[in-house]
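Below you'll find the structure I mean.
The other protein chains are all here in position, but one chain of the complex has been omitted.
Note that the chains take the letters A, B, C and D in the order they are written out, and that residue 1 is the start of every chain.
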Amino acid sequence: MLFYIVKRLGLALLVALTVSFLAYMLVFLSGDPALALAGEGARQADIEMVRKTYGLDRPIPVQYADWLGKLVRGNLGMSVYFKTEVGPLVLDKLGTTLWLGLAALGVALVISVPLGVLAAIYKNSWIDRLCLGVAVLGQALPNFFFALLLMMLFSITWRLLPVSGSGTWQHFVMPALALGYYAAPAFMRLIRAGMIEVLGADYIRTARAKGLPPATVVFKHALRNAIVPVVALAAVQLGFLLGGSVVIETIFALDGLGYLAYQSITYKDFPVMQIIVLLLSVIYVLLTLAADVANAWLDPRIRVA
Amino acid sequence: MTVAAETVLEVQGLHVDIPTPAGVLHPVRDVSFQVRRGETLCLVGESGCGKSMTSLALMDLLPRAATRRATTLRFLGEDLAQASRKRINALRGDRMAMIFQEPMTALNPAYTIGEQLVEHYRHHRGAGPADARTRAVELLEKVGIASAAKRLGQYPHQLSGGLRQRVMIAMALMCGPELLIADEPSTALDVTIQAQILRLLADLQKELGIAMVLITHDLGVVARIADRVAVMYAGEVVEEGPATEIFATPRHPYTVGLLSCIPVPGRTPPGGKLGTIPGVVPSLVGDLQGCSFRDRCAHAQPGCSRTIPLRESPAGQQWRCVLAPEAEAA
Amino acid sequence: MSSLIQARGLHRTFSVNAGVFRPRQLLHAVNGVDVSVERGGVLGIVGESGCGKSTLARMLLGLTPPSAGSIFLAGEDVAGMDRRALARRVQPVFQDPYSSLNPRRTVASIVAFPLDVHRVGTKAQRRRQAIEMLERVGLPARYADLTPGQLSGGQRQRVGIARALVMKPEIVVCDEPTSALDVSVQAQILNLLLDLRQEFNLTYVFISHNLAVVEHIATQVAVMYLGRVVELADTRTLFRDPQHPYTKALLASVLTPDTSLGIPETGLGLSFPDPLHPPAGCPFHPRCPQRFAGCDQVRPELLDTGAGRVACHLYSNATRQ
Amino acid sequence: MSAQLPAVAVLPELEAVPAPPAAWRQLLSNKALVVGGGILLLMIVLAVLAPVFAPYDPYVQDLANRTVPPVWYDQGAWLHPLGTDQLGRDYLSRLIYGARISLLIGLSVALISGLIGTTMGMLAGYFGGKTDMVVSFLVTTRLSMPVILVALATVALVGGSLWVVILVLGLLKWDRFAVVMRSATQQVRSLEYVAAAQSAGASTTRIVLTEVLPNVLPHLIVIATLEAASAILLEASLSFLGLGVQPPLPSWGLMISEAKAYMFFSFWLIAIPGTALALLIFAINLAGDGLHQVFIPRERT
Partner (left out) sequence: GKKTDTLQMAYDQAPESVDPYFNNVRIGVIIAANVWDTLLYRDPVTHEYKGQLARSWKQIDDRTLEFELRQGVKFHNGEEFDADSVVYTLNFVADPANKAVTQQNVQWIEKVEKLDRFKVRVISKKPFPAAKDYLATTLAIHPAKYYKEAGPKGMNAKPVGSGPYKVVDHVPGKSITLEKFADYFKDSPRTQPKIGKVRIRFIPDRQTQMAEVLSGGEDFIMHVPKDQAEKLQTVPHLQVVSGNTMRIVFIQMNSQDGGPAPQLKDPRVRKAIAHAIDRQAIIKNIVGGGAEIINTICTPSQVGCTQEGATVYKYDPALSKKLLAEAGYPNGFELDIHAYRERNQTEAIINYLQAVGIKAKLNFLQYAAMRDQVRANKTALVHQTWGSNLVNDVSASTPVYYGFGADDVTRNAQVKELLDKGDQTVDPKARNEVYKKALGIISENAYSVPLWSLPVYYVASREVAFKPYSDELLRFWEMGWK
């Protein structure tokens, strides 16, 4: 177990390292980052100054090594735009995005678990098709479009929820709905497929043959087994939701990581952009590790005796 | 047939229909048989002939799409065809139990053996945890599992196939059922273990005096364990009767063909020709007129496409064939 | 007659995942096997699930390289042989009539595939040859353009046999060719295999766990247990006078359709063979009704007993006090 | 009475097994596929024949007739059935031409990423071992990078255009192809017909191309449809944030992006491309589901 976790952490580290390199190289896509950093109306002298300040005059590998070295020592650099340290800036926003991600995950599960179970039980009936329709719609509706629709209804027409910001829980309702609904279909399909498979499994027939009440059969015997892959998906989806919150956070001006990412992209704030990409990858890798552990805990077949 | 009370299960005219895109599939057609207390009935036939469907129909465990109808479906005198879902659920696992083919998959991987052994006992009998546990240990010992108490905490994947099948048997016997249906309980196991499991089943059945319906495609198993045999072909029971009669004097050409196919040491010469049944099983979709075996039958004749008479020998053997016993003998 | 195919000291290990959280473990699937068949003979291999029968077959076919040991084809070491040369001489028939045929090909192109690979003749010739072979195994030409999905299990197995024979190989390795089939179809396939053996002068390695079938078809039988051959003899001898307790148990477990007999008591205990943790000494000793002290210490060698060879301390004088 | 039938000397004609319904019949019997495929086909026809169906040049502006509402509004008229946009361009024509862009993006991204992902997945699945480890690592790395962020950043840095978007998405979205192809290949590779081909002496390339590829193709097609849909959505998101394709290209995402400024007053401006986009994705997903059901049945018959 320990061996395994150490191995996985090693992999995570390797992934993070690769991502860090890619994230670092992203900057050079624009050609000369100094030009981008200098901003509107900068003169040649300003650009040279920027080049010096950020050490952009050195060879790229040296720059990367230097950046990485600082990173390892906990120095995440300075935001070019906000002129503050990247570490606190990013960590400050991470909480909001994590809450949003978890809320969206919650929404997705609340929508998908009952629908998935229903669809599986009434496989190929109109109920199944209805559930599938709801799911496919969620996948088809562009989430920014859905977000705008929500905003129109809940904020403008009914004035029930605040349009934007992140002060209270009400601020999270629409973003979580928009994000969660988009994530729900994946869960629903997985739960449906899992439940169909499990419901067709021999041990379910055994449970029914034992005369157990239908609810016990479905929830104790079936769902318990169908839910195992959902845990892994939940981790992966949470990772995606964190990364995918850019659009939604921007629309609702939710002061989280996604919004910061969007800002840093538009402001050419490379240090922030790099750290966000890196942070999200690390979170993703850790989440999948956590999912594996959770899986092991849920599935006695891989549990360590 | 003597006293009615002796009959545990009586099936008359059982049909199962499954609508499919290609038409209605009839995996079970007009099947009739009965099982008495302390008796073992073997349902035998080739793959896909409807053995499992028959057993599932008895337990009301058919797939959602399938429907079942029967002229008579009586369990311990109670009409199952008319019984409510609830009533059937109350009988299942309690008065009638079932064992499946795949011991690897028939147990829920997420729960311990102990949990799975006791849950229906507690549900049907309202027993407390301690009671149920005692009963579980008792039964595990009965199926020959040593250090039973320790096993209760184990998960199915920690047991070998043979052990799992023993657990399945113990599970079926928890509530002391009157009827045990075993659908190919040994097919998935290795030959040596298969023998062990069959022996255990046979012993328990005799000891507890339960009625058993054993489904198999292995004529060797049938010969060793059955009191009565029902041979199924394409959803129908083509021949039924006491095991000794069926093996000694098979009447239906299909039964005859089946018996000729298996190499029997000492009877078939090594390297010699085995008997065969040419052709393939007919589709079960749509209605069937006459004998379903006629296009594979060496004795086929025009009359085969009409209604086939049910013939009965003095020894209690029944079969459906146009050939009269005397004609056949000629 | 010298042996056509001979395995000497074959070993094969796999590194297997014991579980997500566990380190990989070494599994000894085949553990020092010596077998051989003469031209025209049929070597039956029997044993319980997981004892290494298929692994042995795959090694004979050149599909899995042995970890140690070597295979000789008419005296020539296979290791030095070109894969395609081997393919011309040794061909397989598999167990599963579903997964052994590519569902996206027609029957004719499946059978012609080996000819395509070896570029025999023109396309039309290859097709003709394939159809001839199909007819030979009992599938009329009108089946040629069907896909496997349109065939029954027995028909599929015929296609598999036609494919194996189209290159006129010397040896056919059949890995449980009938165990997925119904008895009535099994009989047809067995009859066919026996006919073909005569016609093409074939040598079979025939794997099965159905002892009645093996007795019917094989000339020689090897009994395997946990990756080792525990008994090897010609068919008549082995079935008439089994030596090894495991062979005896196996034979006892065969249920013949005889209503006068009950279910036999094999005398094997509850423990089961686990290839990941093979017992010390004789691999069979935990289940052996005749075990004695020392069985769990020393592994018995496969020794000649005159009629055949057996690996059991009951017959080795060295360990028997 | 004889216990045995006479041994059949010559095998009699075997019964022909009824042929399963022809492939197209099977496809047509799947409702999801028919509905989804039908809508998709309609859109493809509209897109391909856009010059025929579009009443106007989608690029020509009429500054005097801006944001004219569609016919079902009081101020609307049949002159512009779906109204005009903020620069007075005919909305129906833009919508029809926009289908081209969306479909082109879906197709090209699926093609590029499909090629990368399938190659990687099949190599990993077929060869296993070290190859598999490397590919798995690449997939993990790729998965750990948030697509939309990386795409946004890249487009922001390089500058958006249709081809940049296609390339960026194509280079980013191969992960699912790799994952699915890997497991599908692993599965096929373990089947006995691969062993049979090996036993016939066929080369690895030949086996991969003729035995494995045709049998993992159904998975490929299903994934490709789903990925095409998701690429179209991603492009729409990028365009929505102003970092997608270049105007005046009538991409639906761009149309939504441009229309969002008008949503509170001229809702139809955003509703029309929004609905079209949702319908397209819906159709593709539905078709994908249908293909999945037809191509990848759970059990074999």
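Definition applied: contacts are C-beta pairs under 8 Å (C-beta built on N, C-alpha and C of every residue); 3 or more make two chains touch, one makes a residue touch a chain.
The structure displayed is predicted, hence computed values, not measured ones.
Among the displayed chains, contact with the absent chain in the complete complex occurs for A, D.
Considering D:Leu28, D:Val71, D:Leu87 or D:Leu279, the position touching the chain not shown turns out to be D:Leu87 (whole complex).
Per the touch definition above, the residue from A:Tyr4, A:Tyr24, A:Phe146 or A:Phe252 contacting the chain not shown is A:Phe252. Screening D:Phe53, D:Phe127 or D:Tyr262 for touch with the missing chain picks out D:Tyr262. One of A:Leu148, A:Val173, A:Ile196 or A:Ala234 touches the chain omitted from the figure, and that residue is A:Leu148. Residue-level contact of subunit A with the missing chain is found at 30-32, 35-46, 49, 53, 79-84, 89, 148, 151-152, 155-156, 159, 162-165, 250-253, 255, 259-260, 262-263, 266-268. Of the residues in subunit D, those that touch the hidden partner chain are 59-61, 63-64, 66-67, 86-87, 156-161, 246-248, 260-266.
Throughout what follows, only the chains that are shown with their structure count from here on.
Put simply, the chain farthest from subunit B by mean CA position is A.
For the pair subunit A and subunit D, the distance between mean C-alpha positions equals 23 Å. The distance from the centre of subunit C to the centre of subunit D, each centre being the mean of the chain's C-alpha atoms, comes to 46 Å. The distance from the centre of subunit A to the centre of subunit C, each centre being the mean of the chain's C-alpha atoms, comes to 52 Å.
Residue positions 152, 155, 188 of subunit C are each in touch with at least two other chains. Residue positions of subunit B with contacts to 2 or more other chains are 257, 259-260, 273, 275-278, 280.
Residues 11, 13-14, 16-17, 19-20, 191-193, 195-202, 206, 211, 214-215, 300-301 of subunit D touch subunit C in their complex. Residues of subunit A that touch subunit D in their complex: 11, 14-15, 18-19, 22-23, 26-27, 29-30, 36, 132, 136-137, 139-145, 148, 152, 156, 197, 236, 239-240, 242-244, 246-247, 250, 258, 261-262, 265-266, 268, 273, 276-277, 280-282, 284-285, 288.
Of all residues in subunit D, those touching subunit A in their complex are 137, 140-141, 143-150, 152-154, 156-158, 229, 233, 236-237, 240-241, 243, 253, 256, 260, 263-264, 267, 270, 274, 277-282, 285-286, 289, 298.
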